[in-house]
Structures are given as C-alpha cells and as structure tokens.
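Supplied in structure tokens, the structure appears directly below.
A protein chain is absent from this complex, but the other protein chains hold their places.
Up next is subunit A:
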Amino acid sequence: MEALQFEFQTNEPIPNRAHVGVVGSGDLEIMMEPVEEPHTSVEVRTSIQGYEKMWRLVLERFIEENNISAKVKINDFGATPGVVRLRLEQALEVSKSNVAL
C-alpha cells in the first residue's frame, strides 16, 4: 500500500458531499466534501506502488477542467486511470445532484 497526498489551488466549492465506489478489485472509493478555502486536497491510498506521477496527471486534469474545491479521499484497489477518471466524475455528479448524504 502507498499513501499519496496532492494539493491544488481551486475556487469553486462543490455543493454537497459525495461518496462513490468500492475498494474492490480494479475499482476505488472516492469521498468528496465541500471546503471553504480555494483549495483542494486529495489523499490517496492505493494498493499499487509507484504510480504517483500517473495519479498527479489524472487528478490535475480533473481539477483543471472542473476547478472544484473539496477535500477528497481516495481508497484505491488497482483501478486504471480511466476508471479513476470515471469515478471522479461520478462523485462530482452525485455532489451536484442535491442528494445530501
């Protein structure tokens, strides 16, 4: 297991908290919570070692496109970058769908 930490400057707080996914084979779990500061922190725990660069690229792109401020926690069980991307978008969608968790 490897723990990674990423920080991004942002300015659009997400509306609600969101939880998606499961720590199952090839999948991951994402939790997003709104924050006041123009800042996004992402805490990743992944079962696969040595992919920090890949994580940075996927997260950077997602943040750039959406500019959201949130506290993000990710528990990963070997998801591919494509699956990570899909789950991030799903989490954002849940957050916007007004279903308060």
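Rule of thumb we're sticking to: contacts are C-beta pairs under 8 Å (C-beta built on N, C-alpha and C of every residue); 3 or more make two chains touch, one makes a residue touch a chain; residues count from 1.
We adopt the following convention: contacts and distances are computed from a predicted model.
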- Select, from "TonB-dependent receptor", "Malonate decarboxylase beta subunit", "ABC transporter permease" or "Glutathione import ATP-binding protein GsiA", the UniProt-recorded name of the complex's unshown chain. "Malonate decarboxylase beta subunit"
- Touch list for subunit A against the chain that is not drawn: 1, 17, 19, 22-25, 27, 29, 31, 33, 45-47, 73, 75-77, 101
